[in-house]
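Okay, here's the structure, questions in a sec.
A single protein chain has been omitted from the complex, and every remaining protein chain is retained in its original position.
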Amino acid sequence: MDFTFTEEQQMMAGAFRDLAADICSPEALRALYDGQDTQAEARWQRLAEMGLFGVLAAESDGGMGLGDTDFVLLAEEAGRCALPEPLVEQAGVAVPALREVTAVPEVAALLPQLASGVARIAVVHPNNPYANVPPALTHWLACDAEAVYLLEAGAVEVVAEPSVDAGRRLQRPAAMVPGAAPLAGGEVARELTERLLNRGALFTAAQSLGVAERMLHISVEYAKQRHQFGKPIGSYQAIKHHLATVAVKLEFARAVVYAAVAHVGALGSRSLAAVSHAKLAAADAADLAARSAIQVHGAMGYSWEVDLHFYMKRAWALAGAWGDHSFHARCVQALVCGEAFPLGPDQTFERTA
Amino acid sequence: MDFTFTEEQQMMAGAFRDLAADICSPEALRALYDGQDTQAEARWQRLAEMGLFGVLAAESDGGMGLGDTDFVLLAEEAGRCALPEPLVEQAGVAVPALREVTAVPEVAALLPQLASGVARIAVVHPNNPYANVPPALTHWLACDAEAVYLLEAGAVEVVAEPSVDAGRRLQRPAAMVPGAAPLAGGEVARELTERLLNRGALFTAAQSLGVAERMLHISVEYAKQRHQFGKPIGSYQAIKHHLATVAVKLEFARAVVYAAVAHVGALGSRSLAAVSHAKLAAADAADLAARSAIQVHGAMGYSWEVDLHFYMKRAWALAGAWGDHSFHARCVQALVCGEAFPLGPDQTFERTA
Amino acid sequence: MAVELQFTPEQQRFRAEVRAWMQAHVPATPLKTLESEAGFAQHRQWERTLAAGNWGMITWPAQYGGRGATLIDWLIFEEEYYRANAPLRVNQNGIFLLGPTLMEFGTPEQKARFLPKMASGEEIWAQGWSEPQAGSDLAALRATAVRDGDTYVLRGHKIWSSRAAFADWCFCIFRTEEGSERHRGLSFILVPLRHPGVRVRGIRQIHGEPGFAEIFFEDARVPVANRLGEAGAGWHIAMATAGFERGLMLRSPARFQVAALKLVQLWRHHAEKADPALASAVAQAWMDAQAYALNTYRTASRLMAGGSIGVEASLNKIFWSELDLNLHRTAMSLMGARAELAPGAPDCTDPSWLEGFIFSLAGPVYAGTNEIQRNLIAERLLGLPRG
Partner (left out) sequence: MAVELQFTPEQQRFRAEVRAWMQAHVPATPLKTLESEAGFAQHRQWERTLAAGNWGMITWPAQYGGRGATLIDWLIFEEEYYRANAPLRVNQNGIFLLGPTLMEFGTPEQKARFLPKMASGEEIWAQGWSEPQAGSDLAALRATAVRDGDTYVLRGHKIWSSRAAFADWCFCIFRTEEGSERHRGLSFILVPLRHPGVRVRGIRQIHGEPGFAEIFFEDARVPVANRLGEAGAGWHIAMATAGFERGLMLRSPARFQVAALKLVQLWRHHAEKADPALASAVAQAWMDAQAYALNTYRTASRLMAGGSIGVEASLNKIFWSELDLNLHRTAMSLMGARAELAPGAPDCTDPSWLEGFIFSLAGPVYAGTNEIQRNLIAERLLGLPRG
């Protein structure tokens, strides 16, 4: 029983954070918002150089062969810097899913390409209808309860669905080439689809933690320097209590997200509840952080010229991605109120439903 | 279109408030809580002397022949002083209900007695299973969707159901004399029962307003005189914001309750929604006032020796009386989300469903 | 018997008249946003149409282009206005804020010069009060107007000025007494925006449009006759204007009732897969909009019976801003994955939800933050000691 991350895990996250400060600074996001995003490919290359796309890939595929726990802090950093590229979907969702079907030759061939970042994949799921698409997309991973498809980008007709978050390039597949053969069907497809959603939701929750902490940090700094009525607004109890309340929500959401990592590879009601709980708790923390940030910044927080809005919009976007509030809330309500698995103080870390 | 009360209406409420200060002071409530309540009959007499039981009774029955709007401020005062006796149930609920069935000789004979306070009635309804019983009870008014019964006290076997609010003497009818003849059945009974609930819920909401305002007042006074860290706690922003938030909730609940008075005599979905809205808004205001009062008083508010708990317990009790939260919330949800009547800005004062 | 909550036959006739006119005149296709130049021009034209129908500001006296209507009539007008989905009022700073202020403090010449063109929508007004270092703490403002014969020379930097990007005139507060502090030595001055030494720069909002502007005064000269009231009376007059802003006119309930109705319809569309708790949020939104409407009529009755608006303004501000935020947050939850889609995205079925949500975020902070309103309530209504 140990809830602490290893030094290696923290160092890798720290290294990514340093990289992000370089390639995904507020200035970079401003350029992107002003329609001059020339850096997408360059960012992708830098992420690839650090090997981030291969964290969950097998070493035999050129990956690091690490586990979900090693990835969760990276997803958090991707949220903290509001990374535009879908690192999380490719490295955290698609790769581990495809590792379940390496028997399929095209998958075996693709995995090393995905791990190196040469191939770029977008993932759609019934609960994630709008895929955040990488630069120079090469493949789609699409699924429903019946079947999972791996398709070349050219084989899919797409519709662009611009987001209020200019850092997300959303597309929706409009039609696939007729008669595309599914990667998997039946039980295998059902399980793949469930695990895809588990990882998508959990690593989205981790991003929400990161973006929430970023907004809290920005608000605290602003509250220290902005003066009103002759003293820093951060010395007023109302401001203090807003931000302290965010800190509380964030602290406990963090524990829930980290604990849920152990469930993403599993199936069954207890894992579904743990993942949905994580998604809800992290989204709530990010939502509160955003509203409190506006309270603290006043009209200033409402301005395009202040960094805050990059992270606020990411928080709004993540709330609806990989299962929206209703989906995850109904999931927890049905399982808990229906006692789908034993509840109680001795059950905190149980895995099996 | 006029939302103001007449001087007469305000004077009558003021007179009752003065009387309450005399017969229903915190000292009187303390005696009652300490089990030495010798004043119930005396209080009843004083209420009768002021003619309060006859406010809604016909002048021909010795009443004042006034309307529900004239009674709502009195119900509010009954809440403000946490009156133990069921003035509201007898004068505000039973009398107007019985006036609909004066064709029944025993009703015609009873009304003058109820208006004068000589007769004392308790009212049970499917949504108000525990009746607050007056001293020297003489009659029961009991109803369900099928039938309405008027019974002599002796004819009903009752079970005492003590409340955490020592100011409420609750009883539940366990059995009636077999074969008692209903006052009314069929459609008449259904309508009587619906209007009984409307008045019971609306005048309970008015009492919640009064008890909420009392708790706010007590908290404000305490916050002015209690010092911590060298200044009155009422000068701290956290305390100010707690109490200001109560004031906001109370202000708007008041408008909702006063507007709903016009609906209690009517039938149909719009009236049900207006009354349920009033019950919910007033109960929410009282609940928030109680929690904020505890916040302001600290451990002191938690003590038997401070007046606050008399009013806090009344607030809790009223929340479940005459339709609990779930009943009224489901009612509004079903009617509004189901668009049972036209919604929109031109509909604010519509009466018909 | 009082608390008579039915409209009189006259009021019902008035409602019918407004409804008929709106049906006949409200543009079938919604106007472009008034935060764009083209949209601003369209909204200016709409104000002319309203004025032509004598609907510009019905509560104003007839001699200024009004109808001398009562507050109740005003509320009825707004109900029909929003019910008809009529355009936003680009003229609102004029008709709700400066207009009443001019009537109270203006000279006959000032009234004659400014009110008719305001009424006709010919001149659109902006408000120039806040400064980078003077937001909630307005008395900290620094912009100066130095007297030079019959003119004032203006220097300073105003910010968060609504409508200013495309408006014609701005009513501002300047420090006219050198070395004066806080509330003293301020004057209320009317300044043309297309004028030498006046530079206007739009501030893009998080939705990308310039909802507000900054105004830079670089030795701009205006006649002393543009000063409203006495020199040094600026704070007093500004507080009166703020009173109008916090009064009943600006945030009439109809807007929220229309939004609540839309939310109910959104719920019905999503009910099958929605978190059942959102049903209670939807019902709460309707109840709150209804409560806000009822309390507004209650306040209007009080005012018409000779009362004056005081701290209720703060109660109203908190209530409508929280109701608006909760209502739009509920809508965003209901829309799920679609909530983030930008106006113009194929699957973005109704862009007004995202725009409304973003606008609602500003509610608790503008026109006096809700924190400040709570302090006012605690001190003025509840009588708690100042911090």
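Order of writing sets the labels: A, B and C. Residues in every chain begin at 1.
Definition applied: contacts are C-beta pairs under 8 Å (C-beta built on N, C-alpha and C of every residue); 3 or more make two chains touch, one makes a residue touch a chain.
Note that this is a predicted model, so its numbers are computed, not measured.
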- prompt: Which residue from A:H277, A:R291 or A:H309 sits in contact with the chain not drawn here?
  reply: A:H277
Statement: Absent-chain interface residues of chain C come out as 275-277, 279-281
- prompt: For chain A, which residues touch the unseen chain?
  reply: 1-6, 9, 67, 69-70, 216, 220, 223-224, 231-232, 234-237, 239-241, 243-245, 247-248, 251-256, 258-259, 261-262, 277, 280-281, 329, 332-333, 336-337, 339, 343-349
Message: Which parts of chain B face the unshown chain closely enough to count as touching?
response: 127-130, 159-165, 168, 170, 172, 227-229, 236, 238-239, 287, 291, 294-295, 297-305, 309, 312-313, 316-317, 319-321, 324-327, 329-330, 333
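As a convention for this text, only the chains that are shown with their structure count from here on.
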Message: Distance between chain A and chain C based on Cα centroids, please, to the nearest Å.
response: 39
- request: Would you mind pulling out the distance in Å between where the CA atoms of chain A average out and where those of chain B do?
  value: 52
Message: Residues of chain C that contact two or more other chains, please.
response: 371, 374
Query: Among the residues of chain A, which are close enough to touch at least two other chains?
result: 236, 238
